[in-house]
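Only one protein chain is missing from this complex, and each of the others stays in its spot.
What follows is chain A.
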Amino acid sequence: MTLNIFFWTLILATPLGILVSLGEMSKIKPLKWVVNFYVWIMRGTPLLLQLIFVFYGLPIIHIVFPRYQAALFAFVLNYAAYFAEIFRGGFQSIDQGQFEAAQVLRLNRWQTMTKIIIPQVIKIVLPSIGNEVINLVKDSSLVYVIGLGDLLRAGNVAMARDVTLVPLVLVGVIYLLLISICAFILKRLEKHFSYYK
């Protein structure tokens, strides 16, 4: 469950984060307000509260998510907001001259973004995104408040049953291992993008 939430959050929140960051920089004022409000709420309240709100709160107004979907929904919305802020920083650090060069070459907005801007942004934001990815591995343990089985919960149950610390230590080791793998993959990615400066 830990891994499942982790992968799906990453896969869904990254593109959503890019879209939200474009919204934050949009010239359309109402869109900008809505997006900024969303980011403000998501970053300004605890993920734990958001999880509880989605699963236990929303059914009161007849929006019912099954446990897993509730968890994924809350995670994706929360992480997309953090990713958006990181991507916004990345986009804003791209030199205006890159956009102008693309414009005089008559590349359209989509071509400019996908071929020139986004590849450069990814390289810039990779270290910060890496940090969030590592947080995500650990945050995934929060799903146990809405009754989803995860690594931490399994450890807790085993500890209570056998009256021993071993399961908790084991859980710690597994988290360390997962995060080490993430860190390794991120390093490789950064290396992959180091073919240019």
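Assume a residue touches a chain if its C-beta (ideal position, glycine included) is under 8 Å from a C-beta of that chain, and two chains touch if they have at least 3 such contacts; residues count from 1.
Note that in this section contacts and distances are computed from a predicted model.
Asker: What name does the UniProt record list for the absent chain among "Cell division protein", "Asp23/Gls24 family envelope stress response protein", "Glutamine ABC transporter" or "Peptidoglycan glycosyltransferase"?
Answerer: The record names the chain that does not appear here as "Glutamine ABC transporter".
Asker: Quick one: say which of A:43, A:115 or A:188 touches the chain that got left out.
Answerer: A:115
Asker: Out of A:106, A:161 or A:191, which touches the unshown chain?
Answerer: Reading the full complex, the residue touching the unseen chain is A:106.
Asker: Take the complete complex as the reference. Which residues in chain A touch the chain that isn't displayed?
Answerer: 95, 97-98, 100-101, 103-107, 111, 115-116, 119-120, 123, 195-197
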